[in-house]
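Please find one structure pasted underneath; my questions will follow.
Missing here: one protein chain of the complex. Every other protein chain is in place.
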Amino acid sequence: MDIKHPAKAGSLESNDIYVMVEPSSEEGIVLELDSIVMRQFGRHIEAAIKETVTKLGIDNIRIVAKDRGALDFTIKARVETAVKRALEE
Amino acid sequence: MEGCRRSMLFMPGNNPGMLQSAGVFSADSIIFDLEDGVSLQEKDSARLLLRNALQTFDYGGTEVVVRVNNLTGSPYGLADVEVIAPAGVAAIMLPKATEKEIILLDKMLAEIETKTERTTGSTKIFPLIETAYGLMHLKRIISSSIRIAGVLLGAEDLTADLGIKRTRDGEEIFMARCQVAIACRAAGIDAIDTPFADVQDQEGLIKDTQKAKALGLTGKAAINPRQIGLIHEVFAPSPEEVLYAREVITAMQEAEKEGKGVFSLHNKMIDAPIISRAQAVLAKARQYGWKEGENHA
Partner (left out) sequence: MLNAVRRELPEYIEGYGQVKTFQGANVEQDKPVRRQVVIDKDSVDGNKVLSSLQEAMARCGLTDGMTISFHHHLRNGDHVLNMVLEEAARLGFKNLKIAASSIFPVHAPLVRHMENGVVTGLCTNYISGPVAEAVTHGLLHTPLVMHTHGGRARAIEAGDLSVDVAFLAAPSCDACGNINGVNGPAACGFLGYAIADAHYARRVVAITDNLVEYPNCPVEISQEYVDYVVPVASLGDVQGIISGTTMITRDPVGLRIAQFAAEVIAASGLLKENFSFQTGAGGISLAVAAYVREMMKKQKITGSFASGGITGYLVEMLEEGLFRAVFDVQCFDLLAVESQRRNRRHQGISASFYANPHNKGAVVNNLDVMILGATEIDKDFNVNVTTDSNGVLIGGSGGHSDTAAGAKLSIVVTKLTKVRLPIIRDAVTTITTPGETVDAVVTERGIAVNPRRGDLRQRLEQAGLLVMTIDELQEIAQAMTGKPDSLPPGRDIVAVVEYRDGTVIDVVYKV
């Protein structure tokens, strides 16, 4: 399944993450991640985002995420919200 | 038990930082808010964030309540319940609750409980009484579901509905407080007072809480963690109360030993209501960590 249009969720507040998604011309999940804890948790955050997108059944998507120290529960919720918003008619 | 919910702390449902730390303030209950605390554009976002938080965190001894959006008056309420209840909450708080909505919510919760293999009836309901209608039909509202664990009086909306001014002293909600206290005590459920709006005004909060306690309310909602400690202090039994209760119980035990049915203390006849009040005070005192024989006075 592919998303229909661009959408975003979350915020740039501390402990939150700002997620923008848009339909992608490339194959698969294209992720551009920027995080204030990149060195400590970069790999981990990337995995959490991709896992959430995959679970939602999305095949091709471009994601830009700016992380402000969000925990997994927030990362997953914001990604899910952005994707669901992008699937709405 | 009476007094289990001395404080119920409102926290916005869309703030990741607050969801992480909601359990550290020693509130008896936290109310995660999806209603007024979340903007219309973020209702979907808050719902998922809160669901994830509930699935992730153990809030320890703090009871978790979620205030959903109105079930019939808003397009969000039903979805809130569908998403939140399966994640596991102690209670759903229903704004501007009517009997019809409570019956609807009761049915939804029963279905969700069956689906998620939870005990039927384990999810409680807290109607928010904040309209003239709600106050007028308090008794019917309370008896429309066995899930109802207590009532929260919402003075801001209520006074708006009544077209009267909300004041710091709160004389305008005297009647409503009495009604809520009486109805809840009659039904054996908690009567939670409206929050005190001015977070900076500690003295005002203490007075307002004392007023509510004096009228028979059992707890108070809070809108800032800083209010918790003071609310607990007000609802704690006073050293004098505890001392007297101990005397009553000791006198009773002695009377029992001597086979006396009726006895007196300080020249006053002690009857059943006084004994049960003394027992309630001591139970509460134990809850506050008072130890037998310790003298806090």
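Should a chain be cited, it is by its letter among A and B, assigned in written order, with residues numbered from 1 in that chain.
Just so we're on the same page, a residue touches a chain if its C-beta (ideal position, glycine included) is under 8 Å from a C-beta of that chain, and two chains touch if they have at least 3 such contacts.
Here the structure is a predicted model, which means the values were calculated and not measured.
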**Asked** Which of B:G13, B:G150 or B:P225 sits in contact with the chain that's absent?
**Response** B:P225
**Prompt:** Among A:E22, A:E51 or A:D72, which residue is in touch with the absent chain?
**Reply:** A:D72
**Fill in**
Touch rule applied to chain B and the missing chain gives residues 20-21, 24-25, 224-226, 229, 289
**Message:** Across the whole complex, list the residues on chain A that are touched by the chain not included here.
**Reply:** 14-15, 36-37, 39-44, 68-72
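As a working rule, only the chains that are shown with their structure count from here on.
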**Request:** Could you give the separation in Å between the centres of chain A and chain B, each centre being the mean of its C-alpha atoms?
**Result:** 38
**Prompt:** Considering the complex alone, what residue numbers of chain B touch chain A?
**Reply:** 15-17, 19-20, 44-45, 48-49, 51-53, 55-57
**Complete:** Per the touch rule above, chain A residues touching chain B in the complex are 9-10, 13-16, 70-74, 76-78, 80-81, 84-85
